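Structure, as structure tokens:
The other protein chains are all here in position, but one chain of the complex has been omitted.
Order of writing sets the labels: A, B, C and D. Residues in every chain begin at 1.
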Amino acid sequence: DSACLITKTDTNPFFVKMKEGAQAKASELGIELKSYAGRIDGDHESQVSAIEACIADGAKGILITASDTKAIVDSVQAARDAGLLVIALDTPLDPVDAADATFATDNFKAGELIGQWARATMGDAAAEARIALLDLAISQPSVDVLRDQGFLQGFGVELGDPEKWGDETDPRIVGHEVTSGNEEGGLKAMETLLAKDSDINLVYTINEPAAAGAYEALKAVGRENDVLIVSVDGGCPGVQNVAEGVIGATSQQYPLDMAARGIEAIAAFAKDGTKPAPTEGKDFVDTGVQLVTDKPAEGVESIDSARGAELCWG
Amino acid sequence: MDQKGIGMNANTSAEPLLKARGLVKRYGKVTALDHCDFDLMPGEILAVIGDNGAGKSSLIKALSGAVQPDEGEITLEGRPVRFASPLDARGHGIECVYQTLAMSPALSIADNMFMGRELRKPGIMGQWFRKLDRPAMEKFAREKLTELGLMTIQNINQAVETLSGGQRQGVAVARAAAFGSKVVILDEPTAALGVKESRRVLELIRDVRSRGIPIILISHNMPHVFEVADRIHIHRLGRRLCVIRPDDYSMSDAVAFMTGAKVPDEVATAA
Amino acid sequence: MDQKGIGMNANTSAEPLLKARGLVKRYGKVTALDHCDFDLMPGEILAVIGDNGAGKSSLIKALSGAVQPDEGEITLEGRPVRFASPLDARGHGIECVYQTLAMSPALSIADNMFMGRELRKPGIMGQWFRKLDRPAMEKFAREKLTELGLMTIQNINQAVETLSGGQRQGVAVARAAAFGSKVVILDEPTAALGVKESRRVLELIRDVRSRGIPIILISHNMPHVFEVADRIHIHRLGRRLCVIRPDDYSMSDAVAFMTGAKVPDEVATAA
Amino acid sequence: MSSDTKTATSYEEGLQGASDKVAEFHEQKTALKRLQHWLHMTPSAVPMIVLVAAIIVFGLLSPNFFKAVTLSTILQQIAIVGILGCAQSLVVLTAGIDLSVGAIAVFSSVLMGQFTFRYGIPAPLAIALGLAAGTAMGFANGWLVARIKLPPFIVTLGTWQIILAANYIYSANETIRSSAIAAEAPALQFWGYSIQPGGVKILYAVFLMVALVAILAYVLRHTAWGRHVYAVGDDPEAAELAGVRTRRVLIQVYALAGLFCAIAGWVMIGRFGSVSPSASTGQLGNIQSITAVVIGGISLFGGRGSIVGMFFGALIVGVFEMGLKMVGTDPQWTFFLIGLLIILAVAVDQWIRKASA
Partner (left out) sequence: MSSDTKTATSYEEGLQGASDKVAEFHEQKTALKRLQHWLHMTPSAVPMIVLVAAIIVFGLLSPNFFKAVTLSTILQQIAIVGILGCAQSLVVLTAGIDLSVGAIAVFSSVLMGQFTFRYGIPAPLAIALGLAAGTAMGFANGWLVARIKLPPFIVTLGTWQIILAANYIYSANETIRSSAIAAEAPALQFWGYSIQPGGVKILYAVFLMVALVAILAYVLRHTAWGRHVYAVGDDPEAAELAGVRTRRVLIQVYALAGLFCAIAGWVMIGRFGSVSPSASTGQLGNIQSITAVVIGGISLFGGRGSIVGMFFGALIVGVFEMGLKMVGTDPQWTFFLIGLLIILAVAVDQWIRKASA
């Protein structure tokens, strides 16, 4: 039996780990795994051709982290029609039931957790916060929007259209900049926002590499100790950065777990046609998200960096 | 100062077919044409001679629409004209062989000869599908080259870039001679040609004139010039110095004028 | 078949300075050189004449390293040589003006003249920082052009692309004449030149010879050829038809040989 | 004075009876030579051979590769690149380059979708407007290149960013769902329909691509306009002097390229079902189409190459990507090998040309 793993890219450590998890489980269960990825984040077309290749190749099932959650639906349907089990990983499809099952982090919640933590940590100062938002890309893919808007909601900023970032009117927001989710982008975006307003004291970042870049920019102007950085991912380098105080708090997700459970589901499906059932009360299997911080805040559940390091994936 | 042609015994009453007055063309610091005048009479072969860099090519480029003069005016058959492009001038029947030949190296001889005036197939294919009539174009091209004696060309579909320098020049001359209807301009057409091929070009020039079409011939070859020209426009330092008839002056005189060794009488008195 | 030079009265005992035997060069379907022989004697001016497309340029390109012949061998001063590039040939003292002139249009006259053999500043700047000695190069270039009478060039730092066709050719000739140490090859050096400028080039050719350097001159200008050449290599259909001395034959004969109107006696008997 | 005239050219008496013989050369006609000559004369043959070789190799490596379904899937995967490649070929033949092809395609598809769904314009009209908009974007490129005389690379680098940003801003990053389109404006998905001879699905889009390639091949080879495109790319100054309206031809080429891109945009809707402003064609379409063009043997310096070569170029890339996927190569290794392929394909091409020259 063979299975396919289709990720958004294979350059982001998150997906690298996801692939490792899938590969390990697949070898264990004697399944042949073929992996595909887009060239850039948001590369929808490559994912469509990957699905087509899986169908042509007679795979039993597909694990996919969709780049365009609405647009991929037709291709997913074609695969299901051809008798493949399709499982959405990390990113739910739109509508969710377009896939046979979904194993995902709740990205809005991931954002909300760091937003709540930041608000609780700042206390009264939250009313005069100067917020920098370091987002992913100007095409605003869904994770980008969900985390950003979740963070703002958690922090208590009134959202405009929750389907997009950048339309909020709260004066505490200094600006949004895009980072491509890497150190280089995080650094440049932070430098730019600092030039715009040197009093920034809270930085939201789409992921931990962007956070590391932002930290370098802050360090360069000697503000690394009085600015709060929050992020999402919970990769091992990110958790270590939490331990070292680079990042204040991060929402940890569990890609290895997602992938492994996805492979198990395909193996089961190949054996007797059973399909996985969603988490109770949700329309997807929530693989969980936990806040990692060494400065726990009241009213926000969290684990410390030592525990985070045990669970981390990079 | 109005430069007058001298020695114009015949045709003095006739109106020039192509006339220019006060042409100026500057390239940055260099003034290639400096208030230059020009007259081409109907049916004549007019040679233009002058030192290297005197501005001969610039003059004929201005006359054929390849460059736009900064000042001055041009009239064709008495009507003022402004050529915005070589195609424009061609539309008025002025055909030109430039010193740089103006060929597309990767295209075939036939393609080059018909560039901008391709023949289309008769009937629906041509009218509706705008299909080229290649056999007709190739036949025509072959004929014209044969007339020029360029038989060392082995294949009419050869790319122009594979031809020798002289072969290329032959193709360009054949093109102009075949299509010029009012004026044919040749900028050093025999510069790269052999003895045999040069002779053919001179014959061709006479042929064209015998069809009633006047020719402007730029050449550094005095024997050729004196052999075929009806009148000789001598160009010096960006302007027309004088116009002579080959019967009235010797080659030595012409060379002396154009190099500044002597000053023609009329100009001397006028100055 | 070994083509023999005919009418070689003098120098028959002397060994040719540059010699080629059985050169073949094919371009796809076209054979530009067809087992061609060649001899250049020390200190002579050898003219090469032939129809357009006869293979003259191909021959000198093979001799100067610009193309690699498919077959045949070349000897310089009796030693077999293979030139991998023009620079290679130049290293052996062979300097060539190609028909296409080989200039970089955007660079200045001085840059072009010294391309590949630039002068460096004396002292540390030149040795360590490899700084060019522009004033020296410009001075030299200006002198050489003045020798050729190319005074219409207004600025030695002008880009070559802004020169007239003839001016460009003058620069190329000046370059070769200034640097050739063993052989100077000129492929139609006067094709685009005016009467005055052509005369200077002929004088220059004689000058170079008087420095003991032999010259290969390709030209379609019979009077020039017969005026300056010591011997004339007649090229026809890709090979050497014969070699004549200008004193033994008339221009008409030469033209008849090269165009195939007549067959030289020796060749006729040999065939 | 005519005395010296006569004497001056008297040596031309020698011309009497000059031979008119054409040089004849003996050539060795070995089989190899003849093959090389044929390859040289048929520039699109080289990519075709690479293609056939690739298909055979992958057929041997992967048991599933040699099925009709796989091959039809490859065709449908290259439909968009093939059409963008037509646009790119036109521009490259004029010695230009068009970095905006993908952006024009995506924006045109978004316009078609939004016109229908945001403003309620009937789908066929919305499509026509989308095609017109694409043409206009191409025209703008052409105008800047031909009139303002800016380098094509820089013009289309600029318009690429402008169009892509406009695309995101105008669409507010909203995807229009496939089910909505199928229900309300099926015309948008026209090229996604298929015929199924013997159970093998072939998209209309594939036929469209083949038809466009054929038409363009005809136009370039057999009409005056086509010759002018080559002449402009070969030597624009010479073309101008020879009487080609170079500026007009350039503008037409870019506008036509824009139209082709808009058609590709329409095809994207059919192929992907939905309309998505963040389709990666916007980012990658230019490089993909240029890859097809260059593997197909069209010179980036203009004036040389054929559209059929581009088609084979697109096919080669498609076969390689699919083949490597089916063999199960890791994506990064796929990129690595495609990179090698690009260089190798062109090197082989070069080698054959050189050998036969």
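Here is the rule we go by: a contact is a pair of C-beta atoms (placed from the backbone, for glycine too) under 8 Å apart; a residue touches a chain by one contact, two chains touch by 3 or more.
On a predicted model such as this, the values are computed, not experimentally measured, just so you know.
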Among the options A:E45, A:D68, A:D148 or A:E177, which residue touches the chain absent from this view? A:E177
Hidden partner sits against chain B at residues 26-31, 34, 53, 222-223, 237-238, 250-257, 259-262
Can you name the residues of chain D that touch the chain not displayed here? 4, 7-8, 10-11, 144, 148-151, 153-155, 157-166, 168-169, 287, 290-291, 294-295, 299-301, 330, 332-333, 335-336, 338-343, 346-347, 350, 354
Missing-chain contacts mapped onto chain C: 66, 85-87, 90, 96, 98, 100-107, 111-112, 115-118, 120, 129-132, 149, 151-152, 154, 195-196, 199, 222-224, 226-227, 246-251
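The rule is simple: only the chains that are shown with their structure count from here on.
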Between chain A and chain B, the Cα-mean centres are separated in Å by 73
Mind pulling the chain B residues that touch 2 or more other chains? 100, 152, 154, 195-196, 222
Spell out, as numbers or ranges, the residues of chain D touching 2 or more other chains. 8, 11-12, 14-15, 18, 23
